[in-house]
Structures are given as structure tokens and as C-alpha cells.
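Note that this complex is displayed minus one protein chain, with the remaining chains in position.
And now, chain A:
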Amino acid sequence: MSDELIRLSAAALGAKLASGEVSSVEATRAHLDRIAAVDGAVHAFLHVEGERAIETAAEIDRQRAAGAPLGPLAGVPIAIKDVLVTKGMPSTSGSRILEGWIPPYDATPVTKVREAGMIPLGKTNMDEFAMGSSTEHSAYGPTHNPWDLDRIPGGSGGGSAASVAAFEAPLALGSDTGGSIRQPAHVTGTVGVKPTYGAVSRYGSIALASSLDQIGPVTRNVLDAALLHDVIAGHDPLDSTSIPEKWPSMADAVRRADVSGLRIGVIKELDGEGFQAGVRQRFHESLELLEKQGAEIVEVSAPHFEYAIAAYYLILPAEASSNLAKFDSVRFGLRVTPEGGGTVEQVMSATREAGFGPEVKRRIILGTYALSAGYYDAYYGSAQKVRTLVQRDFDAAFANVDVLASPTAPTTAFKFGEKMADPVSMYLNDIATIPANLAGVPGISLPSGLAPEDGLPVGIQFLAPAREDARLYNVGAALEQLLEARWGGPLLAQAPDLSSHELTATEEGAL
């Protein structure tokens, strides 16, 4: 029974909860048991709510028994990326500098999932302050890919993706600044969506780069992503950059799943050199399936995408250097006092020296430099111009096609340590995902199969014009149906069984 519960999609679990076949307490207990069993090996969670989650579930069960009107995901457990602040729950953003800090307030997306009756299971691991593509930069140790525990689960949101792929949670919240939702989805065989910039409130999301960050769903299928998207999207008066207009239902777009006449543009620049053969193979097979279903596939060019990474690695560090200035030991988090005491500057300095990891320091230094007088125009200024050119590439492409498509990332999951010594090769992992963040447009990644050469999952990415998130759900759902028919079920059914790791987890007492 317990194993059956954890393998249900969020939508299916929601239906069973609604019908009374299962209680939220049972569902939550099943997931907590699964976490206890496998998270010692996966390390997707930095914090698990435990009995408090059971209490929340019991409250939802009581409401249901009392006949309260509840949404489709009420009573469904959810994992929350540690980048989102949660009242009464630790929120570290993967950093030592926030160890032990308990926020006094909930991020708006967290408030919304609570209001939808969902049960927070805990906080998921991530690269420190969302800087990375592997979770190897987490101050609390890496998360392991459930498909191969020696490999990275992607990043920065490797914890959320792995928790979902390992059936520790039916769905999760992630954040995507340059691909931190979509690239982990790609390497873990899961679904991840970066909504239009401004679709989901950033209030309570510990900022990496304010103009690029966006919160979104991490799930095992497209419908679940749509249901969660519908819960978290919408205007928030606490975030000036959140879009005031109302949104159509993403779940309705999933139910449409009709690609006949849909024009899909294949981005020439993201389909060649640097992309693994198996990644490209599955990508083109997916396109063929869609074409057979009535979609029209055309090639488009985005000539400025090749400069996107360079621009991104100026804009992101510039904003991050300012956003991370608040971590100074004065009001919250770690405080390190130099031996024999010191001035406030010395305490701030010692705290930041001890509290930040090397990647964070690298980007703070880079960003500080890029904003400095005399360098601003050459670096930050030029990067903003490139950003405009990337946006124009999208405008030109979307004048001809409804959605764009590319592989989500160049390769399947790499092994731990493989790219730690070479930051630039790590950065190149996000080559296909970064342009969407620079332009503020939405993107989805869903599984397109296993690469024949290594048997690891790969993903396909669709991008749509800003505010046209529904198109992603429509095309994603259509492709998912076609692929699952071919595979005879979800791709994750082919993932290795992690239950053999239970003993290890218990022995290590990892929780």
C-alpha cells in the first residue's frame, strides 16, 4: 500500500484523497517513510518536517471530513526548495551562512501551497544560493541522482528533482535563474517548468539574481506541473515585478494536448556541437512524434544565443553581489568573531569568509568587479545590451512559430567531481536554458527518453512567448502521451529500485 501511494502522481493521489480512499495522514506517512528509507543515499532533503507534516495532514483530513471545499492538490505532500523561506522551518539556501536561521515568515508560493491544503514535507538541497548545476556547491553535501548515485542530480535544484524522481515527494517547488528547474529535470527524468518572469511571486525567495529568478513546479508528469502552476501563479502585491493580469488554467491546457497545426521552431544554435549524441537522438525522435501528430517543425535561428552565457555570467554575479551583501552577521545567520574581537567590518568580513563557499565568493567578486566605476559600461552595460539582443531573437522567432524546442541540456548527468575544477564547463551546462531567463519567457523540460550510450535520462525543452505558458503545457502533455505510449508507461518506471539503500540509510542515521 505504502509503495503504491508514493508512486501515484499528485493528481491521482489528489483524486484518491478527494474520494476518501486514502487519508492525507496515510499519504504523508508513506512519503516520510520513503524519505527515511532512501534519503540517506539520495540526500535530497536538508530538513524533514516529520510529525509536524503529519499534524498538518491530519488538519486537512479534518477539514475534508467537515465538508470544507478543497482544491485538487489538498492533502498532497510537497517538497520545498530551500531557497524559499518557510515560517518555523530552517531555510538556508544551501549555505552555511544561514545555518540555524528560522524565518519569521513564509514565501508567497509557500503560503499558496499551504492555502491549497498541501503538506510541506521539508526543504530540499541545492547549490549554495542556487549557484551551480550539480548541487555539489551545497554547503551540506551533494544530492545523488536516483538513476545513478555516483552522478549529479543537476542543479541548482537537484534536491527538488531528486526528491520527486526518488518518490520521496509527488511534487516539489523549485527556482530557475538560468535552468535550475529545467536542467535537473533533464538529468533526473522529471518535469520542470520555469514560468514567465513575474508569473509567480518572488516574495520570500532568497534572491540570487532578481531579474532572472523565477519559482516553478518540479513534478513527475505534465499535469501535476500544471496543477501546481495554477496554485502558485498570480499577482502578489508584495512583489512589484509580479504580473497583475489573471492567468488561464494550465491544467486546462494539459487536457487540450492538441498539437495539430502547432508550429514548432527548432533552435539551430542549440542542436549541434557540444550536444551528446543520445541527447540529440531522443530530441529528434520527439520532434518526429509531434510531427506525425500534426505539428509543423521548422528551423529557426537565434544568432545572439551564443553570447547569452557571457552576458548571463555578468548580470547574475552583478545582481548577486548586491543581493548577498545582506549576509553580514548583524541581523541573522552566522556570526564569526575574529579571535580577540574586532570591529564590525572585521566581524562582517570573517563571517562572510567562513560562511560563503568558493563558488559564491567567485561570483560576488566577479559581480563586484562588473559593477565597479570604470568597468560598468564595458561589463554590466554590454551584458544588458546582449540581453536585449537575445530578447529580439526570441521576438523574431516567435513571429514565425508558436513554441521553440531544444534539448534541455547538452549532456546526461555527469559524475561527481567531473566539472568542479572547471567552472566554465559547469556553466556551459546551462547553454540551452539561460536564454529564457534573460528574456523572461517560460520554458518546460520533460523526459524524452534514455540516452542509448549511457542509459541515463534526457529531456526536451519547449519555450513560449512571455505569458503564453499554457502553450508549454499543451505541447508538453501531447508529447508526454506519445512517449509514454511508446515506453509503455512513465520513464521513471525504468529507474533503478532504491529500496536496497534502506539499510545504509538506517545505519548511517542520515535523518
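As a convention for this text, a contact is a pair of C-beta atoms (placed from the backbone, for glycine too) under 8 Å apart; a residue touches a chain by one contact, two chains touch by 3 or more; residues count from 1.
What we mean here is this: contacts and distances are computed from a predicted model.
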item: Choices "Sulfate transport system permease protein CysT", "Aspartyl/glutamyl-tRNA(Asn/Gln) amidotransferase subunit B", "N-methylglutamate dehydrogenase subunit B" or "Ligase-associated DNA damage response DEXH box helicase" - which one is the UniProt name of the chain not shown; value: "Aspartyl/glutamyl-tRNA(Asn/Gln) amidotransferase subunit B"
item: Residue of A:V298, A:A325 or A:A485 in touch with the missing chain, whole complex considered; value: A:A325
item: Touch criterion as defined above, residue of A:A57, A:A207 or A:L334 at the omitted chain; value: A:A207
item: Candidates A:S301, A:S372 or A:S499 - the one touching the absent chain; value: A:S372
item: Among A:Y380, A:F398, A:Y427 or A:F462, the residue in touch with the chain that has been omitted; value: A:Y380
item: Absent-chain interface as seen on chain A, which is shown; value: 84-85, 91, 93, 98, 101, 103-105, 107, 202-207, 209-211, 237-241, 318-319, 321-322, 325-328, 330-332, 344-345, 348, 368, 371-373, 376, 380
